[in-house]
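Here you go, one structure.
A single protein chain has been omitted from the complex, and every remaining protein chain is retained in its original position.
And now, subunit A:
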Amino acid sequence: MPTQPPLPPLLAPYVTALPTSSLTVLSTVLGAQGNWLTLRYLYAALNASTASDATFSLSGDNNNNDGKKQKVVLVSFLRGWEFWRSEAKRLGLDLARLTDKRQFAFIDGLSELFSSPRTTPTTETAHPPLPSQPALRGGPIPQRTVLPTRSAPGPIPARGPQPTTPRPVAAVPPPSAPPAPREVGGPVTRLHWSSKGAAALDSLEKDIAAVVAQLKAAATAEDASEVLLLLDQPDLLLAATGPSKDVGATEMSEWVMGLQQYVDATVMTLAADLPLIHNASAAGHQMATPLETEHAAFAIGSAHRAHMVMQLRDLDTGAARDVSGVLRVSKGGAWGQSDNVDTNGGREEREVLYFVQRDGGVSVFGRGE
(Lines give C-alpha, C1' and ligand atoms only; values in the text may rest on other atoms or scores of the structure.)
Protein backbone atom coordinates (compact mmCIF):
# COMPACT_ATOMS: atom_id res chain seq x y z
CA MET A 1 0.00 0.00 0.00
CA PRO A 2 1.58 3.28 -1.03
CA THR A 3 2.08 5.80 1.68
CA GLN A 4 -0.31 8.67 1.61
CA PRO A 5 0.31 12.24 2.68
CA PRO A 6 -0.63 13.19 6.22
CA LEU A 7 -3.98 14.23 4.89
CA PRO A 8 -5.10 11.49 2.51
CA PRO A 9 -6.60 12.91 -0.69
CA LEU A 10 -9.90 11.16 -0.19
CA LEU A 11 -10.23 12.65 3.24
CA ALA A 12 -9.06 16.15 2.48
CA PRO A 13 -12.34 17.70 1.32
CA TYR A 14 -14.05 16.62 4.50
CA VAL A 15 -11.60 17.88 7.03
CA THR A 16 -10.65 21.16 5.49
CA ALA A 17 -12.57 24.39 5.16
CA LEU A 18 -15.44 23.46 7.36
CA PRO A 19 -18.44 25.71 6.81
CA THR A 20 -18.87 28.56 9.20
CA SER A 21 -20.76 27.78 12.38
CA SER A 22 -21.12 24.17 11.39
CA LEU A 23 -21.10 21.15 13.61
CA THR A 24 -19.44 17.97 12.47
CA VAL A 25 -20.17 14.82 14.40
CA LEU A 26 -17.56 12.12 14.45
CA SER A 27 -19.04 8.93 15.76
CA THR A 28 -16.79 6.16 16.95
CA VAL A 29 -17.12 2.71 18.42
CA LEU A 30 -15.00 0.76 20.87
CA GLY A 31 -12.90 -0.95 18.24
CA ALA A 32 -12.64 2.03 15.92
CA GLN A 33 -11.54 5.09 17.78
CA GLY A 34 -11.55 8.43 16.07
CA ASN A 35 -8.42 10.02 17.45
CA TRP A 36 -6.61 9.71 14.17
CA LEU A 37 -9.39 11.60 12.45
CA THR A 38 -9.46 14.26 15.13
CA LEU A 39 -5.76 14.67 14.52
CA ARG A 40 -6.44 15.12 10.83
CA TYR A 41 -8.83 17.94 11.60
CA LEU A 42 -6.16 19.41 13.79
CA TYR A 43 -3.61 19.04 11.07
CA ALA A 44 -5.82 20.51 8.40
CA ALA A 45 -6.59 23.55 10.48
CA LEU A 46 -3.12 24.21 11.76
CA ASN A 47 -1.20 23.44 8.63
CA ALA A 48 -2.25 26.33 6.50
CA SER A 49 -0.89 25.10 3.24
CA THR A 50 -3.42 22.32 3.14
CA ALA A 51 -6.39 24.47 2.47
CA SER A 52 -7.90 22.93 -0.58
CA ASP A 53 -5.37 21.06 -2.61
CA ALA A 54 -3.84 17.72 -2.01
CA THR A 55 -0.26 18.80 -2.08
CA PHE A 56 0.79 18.74 1.47
CA SER A 57 3.99 19.49 3.06
CA LEU A 58 5.21 17.16 5.70
CA SER A 59 6.81 19.72 7.87
CA GLY A 60 4.75 21.57 10.35
CA ASP A 61 6.97 24.57 10.17
CA ASN A 62 5.58 26.33 7.20
CA ASN A 63 2.64 27.78 8.93
CA ASN A 64 3.17 31.09 7.31
CA ASN A 65 2.09 30.02 3.90
CA ASP A 66 -0.91 31.59 2.40
CA GLY A 67 -4.12 29.77 2.90
CA LYS A 68 -6.81 29.78 5.46
CA LYS A 69 -5.24 29.38 8.80
CA GLN A 70 -7.30 28.49 11.74
CA LYS A 71 -6.74 28.34 15.39
CA VAL A 72 -7.76 25.24 17.23
CA VAL A 73 -9.06 24.60 20.69
CA LEU A 74 -9.00 20.94 21.62
CA VAL A 75 -11.11 19.84 24.54
CA SER A 76 -10.39 16.27 25.47
CA PHE A 77 -12.32 14.36 28.09
CA LEU A 78 -10.71 10.97 27.77
CA ARG A 79 -7.15 11.62 26.75
CA GLY A 80 -4.42 13.70 28.23
CA TRP A 81 -2.04 16.22 26.82
CA GLU A 82 0.75 13.69 26.53
CA PHE A 83 -1.24 11.54 24.15
CA TRP A 84 -2.21 14.37 21.85
CA ARG A 85 1.23 15.87 21.90
CA SER A 86 3.00 12.67 20.94
CA GLU A 87 0.45 11.72 18.33
CA ALA A 88 0.50 15.16 16.75
CA LYS A 89 4.25 14.96 16.64
CA ARG A 90 3.94 12.02 14.31
CA LEU A 91 2.12 14.31 11.94
CA GLY A 92 4.77 16.95 12.26
CA LEU A 93 2.76 19.25 14.46
CA ASP A 94 4.52 20.61 17.47
CA LEU A 95 1.61 21.38 19.70
CA ALA A 96 3.73 22.89 22.42
CA ARG A 97 5.17 25.37 19.99
CA LEU A 98 1.83 26.09 18.41
CA THR A 99 0.51 26.74 21.86
CA ASP A 100 3.21 29.29 22.32
CA LYS A 101 2.28 30.91 19.09
CA ARG A 102 -1.29 31.11 20.29
CA GLN A 103 -2.61 29.00 17.51
CA PHE A 104 -3.60 26.07 19.57
CA ALA A 105 -4.95 25.55 23.03
CA PHE A 106 -5.52 22.35 24.86
CA ILE A 107 -8.19 21.99 27.48
CA ASP A 108 -7.71 19.05 29.73
CA GLY A 109 -10.96 17.41 30.67
CA LEU A 110 -9.26 14.30 31.96
CA SER A 111 -6.89 15.15 34.77
CA GLU A 112 -9.10 16.81 37.30
CA LEU A 113 -12.59 16.59 35.97
CA PHE A 114 -13.99 14.53 38.78
CA SER A 115 -11.22 14.77 41.30
CA SER A 116 -10.21 17.84 43.11
CA PRO A 117 -6.74 19.17 42.63
CA ARG A 118 -4.33 17.69 45.04
CA THR A 119 -2.97 20.95 46.19
CA THR A 120 -5.53 23.10 47.82
CA PRO A 121 -4.10 26.60 47.78
CA THR A 122 -5.96 28.63 45.26
CA THR A 123 -4.59 32.01 45.94
CA GLU A 124 -1.60 31.96 43.76
CA THR A 125 0.11 34.55 41.79
CA ALA A 126 -2.35 35.79 39.30
CA HIS A 127 0.35 36.42 36.80
CA PRO A 128 3.17 33.96 36.87
CA PRO A 129 6.55 35.04 35.64
CA LEU A 130 6.78 35.31 31.95
CA PRO A 131 8.02 32.19 30.34
CA SER A 132 11.60 32.04 29.42
CA GLN A 133 12.56 30.37 26.23
CA PRO A 134 11.27 26.85 26.23
CA ALA A 135 13.59 24.90 28.37
CA LEU A 136 11.09 22.16 28.70
CA ARG A 137 9.54 22.31 25.31
CA GLY A 138 7.36 19.39 24.70
CA GLY A 139 8.13 17.97 28.04
CA PRO A 140 5.47 16.45 30.15
CA ILE A 141 3.23 18.65 32.12
CA PRO A 142 4.72 18.90 35.55
CA GLN A 143 2.85 17.25 38.31
CA ARG A 144 1.02 20.18 39.66
CA THR A 145 1.63 23.37 37.99
CA VAL A 146 0.31 26.39 39.63
CA LEU A 147 -2.34 27.58 37.37
CA PRO A 148 -3.07 31.24 37.46
CA THR A 149 -6.29 31.18 39.30
CA ARG A 150 -8.37 33.90 40.66
CA SER A 151 -8.51 33.69 44.36
CA ALA A 152 -11.54 31.55 44.49
CA PRO A 153 -14.15 32.50 46.96
CA GLY A 154 -15.83 29.83 48.98
CA PRO A 155 -14.82 26.26 49.57
CA ILE A 156 -12.81 24.18 47.21
CA PRO A 157 -14.80 21.46 45.56
CA ALA A 158 -13.95 18.33 47.38
CA ARG A 159 -15.11 16.12 44.59
CA GLY A 160 -17.60 15.95 41.86
CA PRO A 161 -20.87 14.89 43.28
CA GLN A 162 -20.91 17.22 46.20
CA PRO A 163 -22.49 20.52 45.58
CA THR A 164 -19.82 23.10 45.78
CA THR A 165 -19.20 26.42 44.31
CA PRO A 166 -17.78 26.37 40.85
CA ARG A 167 -14.16 27.16 40.91
CA PRO A 168 -12.81 29.33 38.19
CA VAL A 169 -10.24 27.20 36.54
CA ALA A 170 -8.28 29.52 34.43
CA ALA A 171 -8.30 33.14 34.98
CA VAL A 172 -8.37 35.25 31.92
CA PRO A 173 -5.22 37.25 32.06
CA PRO A 174 -4.91 40.27 29.86
CA PRO A 175 -4.66 39.00 26.35
CA SER A 176 -1.22 40.41 25.94
CA ALA A 177 0.22 38.32 28.70
CA PRO A 178 0.79 34.61 28.26
CA PRO A 179 -1.86 32.87 30.23
CA ALA A 180 0.18 30.26 31.97
CA PRO A 181 3.72 29.35 32.79
CA ARG A 182 5.64 27.83 30.01
CA GLU A 183 6.21 24.59 31.82
CA VAL A 184 2.66 23.41 31.55
CA GLY A 185 3.29 22.70 27.93
CA GLY A 186 0.95 25.41 26.96
CA PRO A 187 -1.85 27.06 28.76
CA VAL A 188 -3.42 23.82 29.72
CA THR A 189 -6.72 24.54 31.26
CA ARG A 190 -8.05 21.80 33.41
CA LEU A 191 -11.77 21.41 33.58
CA HIS A 192 -13.54 20.64 36.81
CA TRP A 193 -16.94 19.22 37.32
CA SER A 194 -18.06 21.41 40.09
CA SER A 195 -21.60 21.31 41.18
CA LYS A 196 -24.82 20.00 39.85
CA GLY A 197 -26.22 19.95 36.40
CA ALA A 198 -26.65 23.12 34.51
CA ALA A 199 -24.41 25.17 36.78
CA ALA A 200 -21.52 22.78 36.25
CA LEU A 201 -22.02 22.77 32.52
CA ASP A 202 -22.15 26.53 32.56
CA SER A 203 -18.87 26.77 34.34
CA LEU A 204 -17.29 24.37 31.86
CA GLU A 205 -18.64 26.49 29.07
CA LYS A 206 -17.21 29.58 30.68
CA ASP A 207 -13.80 27.98 30.96
CA ILE A 208 -13.76 26.91 27.36
CA ALA A 209 -15.07 30.26 26.19
CA ALA A 210 -12.30 31.98 28.07
CA VAL A 211 -9.68 29.98 26.25
CA VAL A 212 -11.33 30.66 22.91
CA ALA A 213 -11.42 34.34 23.71
CA GLN A 214 -7.74 34.30 24.53
CA LEU A 215 -6.90 32.74 21.22
CA LYS A 216 -9.04 35.16 19.34
CA ALA A 217 -7.56 38.09 21.15
CA ALA A 218 -4.10 36.94 20.27
CA ALA A 219 -4.88 37.11 16.59
CA THR A 220 -2.76 39.56 14.77
CA ALA A 221 -3.62 41.40 11.63
CA GLU A 222 -2.17 38.95 9.19
CA ASP A 223 -3.58 35.91 10.77
CA ALA A 224 -7.12 34.93 10.78
CA SER A 225 -8.97 34.58 13.97
CA GLU A 226 -11.14 31.70 12.98
CA VAL A 227 -11.28 29.15 15.71
CA LEU A 228 -12.03 25.50 15.27
CA LEU A 229 -13.28 23.70 18.36
CA LEU A 230 -12.57 20.01 18.70
CA LEU A 231 -14.61 18.34 21.40
CA ASP A 232 -13.26 14.90 22.18
CA GLN A 233 -15.95 12.73 23.72
CA PRO A 234 -18.05 15.24 25.59
CA ASP A 235 -20.57 12.43 25.93
CA LEU A 236 -18.49 11.25 28.85
CA LEU A 237 -19.95 14.13 30.80
CA LEU A 238 -23.40 12.88 30.07
CA ALA A 239 -22.60 9.28 30.88
CA ALA A 240 -20.73 10.02 34.07
CA THR A 241 -23.28 12.39 35.48
CA GLY A 242 -26.63 11.55 34.04
CA PRO A 243 -30.14 12.61 34.89
CA SER A 244 -29.59 12.15 38.60
CA LYS A 245 -27.22 15.08 38.41
CA ASP A 246 -29.61 17.07 36.30
CA VAL A 247 -27.70 16.53 33.11
CA GLY A 248 -29.61 15.07 30.24
CA ALA A 249 -29.46 15.03 26.51
CA THR A 250 -31.19 18.38 26.30
CA GLU A 251 -28.76 20.08 28.61
CA MET A 252 -25.83 18.60 26.76
CA SER A 253 -27.16 19.70 23.40
CA GLU A 254 -27.67 23.18 24.71
CA TRP A 255 -24.19 23.15 26.12
CA VAL A 256 -22.70 22.20 22.78
CA MET A 257 -24.84 24.76 21.04
CA GLY A 258 -23.62 27.36 23.46
CA LEU A 259 -20.04 26.46 22.71
CA GLN A 260 -20.68 26.69 19.01
CA GLN A 261 -21.47 30.35 19.40
CA TYR A 262 -17.93 31.15 20.35
CA VAL A 263 -16.22 29.42 17.50
CA ASP A 264 -16.40 29.17 13.77
CA ALA A 265 -16.67 25.45 13.41
CA THR A 266 -17.08 22.58 15.80
CA VAL A 267 -16.09 18.96 15.51
CA MET A 268 -17.42 16.62 18.17
CA THR A 269 -16.47 13.02 18.83
CA LEU A 270 -19.19 10.79 20.19
CA ALA A 271 -19.39 7.14 21.08
CA ALA A 272 -21.94 5.38 18.93
CA ASP A 273 -21.61 1.84 20.13
CA LEU A 274 -24.52 -0.43 19.60
CA PRO A 275 -25.62 -0.61 23.24
CA LEU A 276 -25.48 3.13 23.57
CA ILE A 277 -27.67 3.84 20.58
CA HIS A 278 -29.96 0.90 20.09
CA ASN A 279 -30.84 -0.14 23.60
CA ALA A 280 -32.93 2.96 23.89
CA SER A 281 -35.18 2.05 21.04
CA ALA A 282 -38.37 0.16 21.64
CA ALA A 283 -37.04 -2.84 19.82
CA GLY A 284 -34.64 -3.50 22.63
CA HIS A 285 -35.46 -6.62 24.53
CA GLN A 286 -34.65 -5.05 27.83
CA MET A 287 -35.44 -1.91 29.67
CA ALA A 288 -33.23 0.91 28.63
CA THR A 289 -31.32 2.56 31.42
CA PRO A 290 -31.31 6.35 31.65
CA LEU A 291 -27.71 6.29 30.51
CA GLU A 292 -28.65 4.61 27.27
CA THR A 293 -31.72 6.71 26.61
CA GLU A 294 -29.98 9.97 27.19
CA HIS A 295 -26.93 9.00 25.24
CA ALA A 296 -28.97 7.92 22.26
CA ALA A 297 -30.99 11.11 22.39
CA PHE A 298 -27.86 13.22 22.57
CA ALA A 299 -26.05 11.40 19.79
CA ILE A 300 -28.99 11.32 17.43
CA GLY A 301 -29.94 14.88 18.21
CA SER A 302 -26.41 16.00 17.50
CA ALA A 303 -26.39 14.15 14.20
CA HIS A 304 -29.51 16.02 13.22
CA ARG A 305 -27.89 19.31 13.97
CA ALA A 306 -24.67 18.37 12.25
CA HIS A 307 -23.49 19.46 8.89
CA MET A 308 -21.70 16.19 8.33
CA VAL A 309 -21.56 12.94 10.20
CA MET A 310 -18.38 10.93 9.99
CA GLN A 311 -19.04 7.46 11.26
CA LEU A 312 -16.21 5.14 12.13
CA ARG A 313 -16.91 1.50 12.65
CA ASP A 314 -15.22 -1.85 12.60
CA LEU A 315 -15.01 -3.80 9.44
CA ASP A 316 -18.26 -5.74 9.14
CA THR A 317 -16.45 -8.85 8.07
CA GLY A 318 -14.19 -8.98 11.08
CA ALA A 319 -10.74 -7.68 11.74
CA ALA A 320 -8.24 -7.55 8.94
CA ARG A 321 -4.55 -6.90 8.79
CA ASP A 322 -4.58 -4.09 6.32
CA VAL A 323 -7.86 -2.42 7.17
CA SER A 324 -8.49 -0.70 10.47
CA GLY A 325 -12.08 0.17 9.88
CA VAL A 326 -14.73 1.80 7.79
CA LEU A 327 -15.38 5.50 7.53
CA ARG A 328 -18.82 6.46 6.38
CA VAL A 329 -19.40 10.07 5.54
CA SER A 330 -22.99 11.13 5.45
CA LYS A 331 -24.86 14.38 5.41
CA GLY A 332 -26.15 15.52 8.71
CA GLY A 333 -29.46 17.11 9.41
CA ALA A 334 -28.09 20.57 8.85
CA TRP A 335 -26.68 19.79 5.44
CA GLY A 336 -27.28 22.48 2.88
CA GLN A 337 -28.43 25.07 5.35
CA SER A 338 -25.53 27.31 4.70
CA ASP A 339 -26.14 29.92 2.05
CA ASN A 340 -22.95 29.42 0.24
CA VAL A 341 -23.33 26.49 -2.07
CA ASP A 342 -19.62 26.30 -2.61
CA THR A 343 -18.97 25.27 0.92
CA ASN A 344 -20.38 21.89 0.14
CA GLY A 345 -18.18 21.48 -2.85
CA GLY A 346 -16.24 18.30 -3.01
CA ARG A 347 -18.09 16.76 -0.15
CA GLU A 348 -20.37 13.96 -0.97
CA GLU A 349 -21.61 10.96 0.89
CA ARG A 350 -19.34 8.01 0.60
CA GLU A 351 -17.96 5.05 2.40
CA VAL A 352 -14.27 4.35 2.45
CA LEU A 353 -11.88 2.10 4.30
CA TYR A 354 -9.00 3.35 6.32
CA PHE A 355 -5.87 1.86 7.70
CA VAL A 356 -3.82 3.31 10.51
CA GLN A 357 -0.23 2.22 10.25
CA ARG A 358 2.11 1.58 13.07
CA ASP A 359 3.91 4.84 12.45
CA GLY A 360 0.71 6.80 12.75
CA GLY A 361 0.26 7.35 9.05
CA VAL A 362 -3.20 6.78 7.66
CA SER A 363 -4.29 5.62 4.27
CA VAL A 364 -7.84 6.08 3.17
CA PHE A 365 -9.04 4.14 0.17
CA GLY A 366 -12.17 2.88 -1.47
CA ARG A 367 -13.22 -0.72 -1.36
CA GLY A 368 -11.21 -2.82 -3.72
CA GLU A 369 -8.53 -0.22 -4.23
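Annotations
By our rule, a contact is a pair of C-beta atoms (placed from the backbone, for glycine too) under 8 Å apart; a residue touches a chain by one contact, two chains touch by 3 or more; residues count from 1.
Following the convention adopted for this analysis, contacts and distances are computed from a predicted model.
Its record in UniProt calls the unshown chain "Elongator complex protein 4", which is the match among "Elongator complex protein 4", "Eukaryotic translation initiation factor 3 subunit I", "Tetratricopeptide repeat protein 8" or "UBC-like protein". Only one of A:S21, A:S111 or A:S225 touches the absent chain when the whole complex is considered: A:S111. For the options A:L276, A:V309 or A:A334, the residue in contact with the chain missing from this view is A:L276. In the full complex, subunit A contacts the hidden chain through residues 30-33, 35-36, 78-80, 82-83, 87, 110-115, 118, 140-143, 158-162, 193, 233, 236, 239-242, 244-245, 271, 273-276, 279, 286, 289-292, 295, 318-325, 354-358, 360, 362.
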